[in-house]
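So the structure is just underneath, and the comments pick up after that.
The complex is shown incomplete by one protein chain, all other protein chains being positioned as in the whole.
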Amino acid sequence: MKILVCEDDFMMIKAIEHKLQREGYQVEVANDGRSASEKIKAEEYDLIITDLLMPFTGGLELINMTRNELGKTTPIIVLSKVGNEETIIEAFKLGADDYLTKPFSPNELSIRVKRFLLKR
Amino acid sequence: MIYVRNPLLFTVLVVCVLLTAGIKETKGKSIIAESQGLFSLEEMAGFDKGKPLHAFYALKAVGNYFVSQAPIVSNVSYETPQRQSRSTLETLGHRFVEASLKVKILVVILVYLIISVLLLFISILINRHLKTRQRRRRKELKDEYQEQLASFLFDDEIEKIEFRGINKKLNREIFIDELMDLHNNLHGEVADKLKDLYFNLGLHKDSLNKLYKGKWYQKTKGFGELAQMDVKDANEKIIKYTNSKHPVLRMEAQVAMVKLAEERPLSFLDNLESELSYWEQINIYDTLIYHQITIDSFEEWIDNPNPSVVVFCLRMIALFKHVHSGARVRELLFHENPEISLAAVQAMKSLEMPEYVKDLKMLYRSETLQLINILETQRKKKTDREIRSLDDLIPRKIRYEIVKSLSPIATNDDVPFLEQVVMEPENSYKIRILAITILISLKPEGEKCINDMLNRDDELVKKMINNVKQTQES
Partner (left out) sequence: MIEFFRSLQFIVENGIIVITIFIFGSYVTLALFSALSMLKYIRTNSFVDYKVLLSSPLAPSISIIAPAFNEGKTIIDNIRSLLSLHYNDFEVIIVNDGSSDNSMEKIIKAYDLELVEFVYEEKIKTQIIRGIYKSRNKAFNKLIVIDKVNGGKADALNAGINFSQMDYISVVDVDSVLVEDALLIMAKPFMEETDRRIIASGGVIRIANSCKIEDGKITEVKLPRKFLPRVQVLEYTRSFLMGRMAWSKLNGLLLVSGAFGMFNRDIMLKVGGYNTNLVGEDMELIVRMRRYMAEQKQKYKVIYIPDPLCWTEVPATLKVLGRQRDRWTRGTMESLFIHFKLFFNPKFGSLGLMGHPYWFFFEWLAPLLEFVGIIYFIVIAVLGIPNWPFFFLLLGVVYFFAVTLTHWAILFEELSFHRYQKKREVVTMLFTSMLEPIFYHPFILIFSIRGNFKYFIGEKSWGNMDRVGFAEEEKKSKK
């Protein structure tokens, strides 16, 4: 199972990467919106975890691109510090499947990931 | 607009210029003459002779001047040929001593400036060199600590990690920063692990030290760390800063107390003397949410003499939807302080309590009357700026907020009221469009009213109605 993590914070990447790799998933990382969109266009992933605030393309635009332009059904989990109602609603409207706010528990994240991947 | 620093300096060129004109000094002596006693006025063309033939004298003198240049010791003074054998340095020194005060000062300034340019040049380069090295080292350390912390948390195999150089204070600071950053983003089991590490390594002592000994910007860092790591011992120390005159210290202390306090996290509101700024309010609210701290009631501060505290409570009541405080909020609708009154209306908007519709409408009417009075007096004064609507006058948009607060709780009984709002030509577009939006949602009376308005002559109203309908469709 291949997961794409779009996040610019080193520690976050490490935290998510370690946890997911231990669960046996293959993890690829994109540090900014641009490389994230390139990767999504080029490859197929089983799950995408994305932050909203990244350099270049933002998370919301990324979701929009994946769902509406590319038409992919890859499950998307948003992991962001931004936790206000409007943004959450916006993310879901654009096609996100789940939304986690920071601070987050890596254990919780891992369970949610499992849930989505089981469905596939 | 921003070029000017340089020209200003060069205005001093003007100084040069005009001062050099001071050769033609009122005392009839040239400055050079003063300083060297070598040239006489007859050598120079005199401005005061006022004859056009001057130019020729001038040219002659210029010629003389340049001819006699060399060691600036003029060949006029034939009687002291031994002067020419003195060293240049002595000559300069001699000249300096004999110079006028003006010249002396200038030479001193010049030397000072040249030295400072050189010193600055060198120090900038040295600083750059040192800083680059320092930054590189810090980055290396930071990356290393990050890796180690990540392994510590997620690799079960590793039992103990040696964090390099952690006995040095500066390194510990970097480590603490990384630890805090990580802890900030995580919660649960891993967060606890980080906290244990923090205590085991004795880092809480560093944070406490910042509190006791540091300057204000160090103290605030200490507050943040202690609050993040839940060091309850620090409570008494921090609490006294919650009323500090220094805005940053005050806010950071308040935010820290919200997290650390055992009971009554907002106790600092009791005696707050300074105004609670909007930024402080945002931060306190953020802390409450972030750490999931519940406050049962904000009513205990609703009578606080500090108006910003009252406003804050109202905003919190709104955000946390404390419907049980509805009655207290209602009282404040008619408060004399316009900010409190506005905050109360906004709280009502959030609370959505139909029992207070009457009060809101009453407030609207009294505000409208007030504004009409002001409008009349303004118009009598004939101010040059045209006042187009009532809401132009007072920046607080209380009437708009009142209508907004009616939006979720309005009923068919309120249709006449809303109709009035729409049809009043002196109301702002914004408030009228809002009233239309509400009317459309009220069936059947609201809809009927809208249809009536469409049949009237008022083009603007029709336009507004159509616009609202169009927006709702998309």
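Observations on the structure shown:
Letters A and B name the chains as they come in the text, with residue numbers starting at 1 for each one.
Here, a residue touches a chain if its C-beta (ideal position, glycine included) is under 8 Å from a C-beta of that chain, and two chains touch if they have at least 3 such contacts.
Nothing here was measured: the structure is a model prediction, and the numbers come from that model.
Residue in contact with the omitted chain (choice from B:90, B:230, B:275 or B:376): B:275.
Residue B:221 is the one among B:183, B:204, B:221 or B:399 that touches the chain missing from this view. Taking the complete complex into account, residues 34, 53, 55-58, 60-61, 64-65, 81-87, 90, 93-94 of subunit A touch the chain not shown. One chain is missing from the display, and on subunit B it is touched by residues 1-24, 26, 30-32, 44-48, 50, 54-55, 58, 61-62, 65, 72, 103, 106-107, 109-110, 113-114, 116-117, 120-121, 123-125, 127-129, 131-132, 216-217, 220-221, 224, 247-248, 274-275, 277-279, 281-283, 285-286, 315, 319, 385, 388-389, 392, 395, 428-430, 433, 463-464, 466-467, 470.
Everything below uses one rule, namely that only the chains that are shown with their structure count from here on.
Here the CA centre of subunit A is 35 Å from the CA centre of subunit B.
Partner subunit B is touched in their complex by these residues of subunit A: 9-12, 14-15, 18-19, 22, 81, 83, 102-108.
Within the complex formed with subunit A, the residues of subunit B that make contact are 146-147, 149-150, 153-155, 178, 181-182, 184-191, 289-290.
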